[in-house]
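Here the complex is missing a single protein chain, while all its other protein chains stay put.
Up next is chain A:
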Amino acid sequence: MGMGMGSDPMERLVKLASESAVVIFSVSSCCMCHAVKRLFCGMGVNPAVYELDQDPRGKELERALMRLLGNSQAVPVVFIGGKLIGSMDRVMASHINGTLVPLLKEAGALWL
């Protein structure tokens, strides 16, 4: 999966987010990113992970994510089926209130 050549970081984000059923924007040293990855793996989902610290234009993407979330924390951010889910607390909340699994199934990330 190649990195998009869109000049606008937001466009790039959106493009990358739609290329897989589950997309996680991460930083390799971030422990919360590790937690969210393990959550999906534990559910049997195989997410696409973009480590922004390993991307030459990663800083731009981080800033775009911060703007998108209105958050000082750029990562982790999760997209399912191209749609923004949010940071870890949004992911947890949707898992507990039972909306996460249907979303995953809808996106084709989970089969039962």
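Please note the rule applied: a residue touches a chain if its C-beta (ideal position, glycine included) is under 8 Å from a C-beta of that chain, and two chains touch if they have at least 3 such contacts; residues count from 1.
Just so we're on the same page, contacts and distances are computed from a predicted model.
The protein name that UniProt records for the chain not on display, among "ER membrane protein complex subunit 4", "COQ6 monooxygenase", "AP-1 complex subunit gamma" or "DOG1 domain-containing protein", is "DOG1 domain-containing protein". Residues of chain A that touch the chain left out of the display are 29, 31-32, 34-36, 38-39, 42-43, 73, 88-89, 92-93, 95-98, 100.
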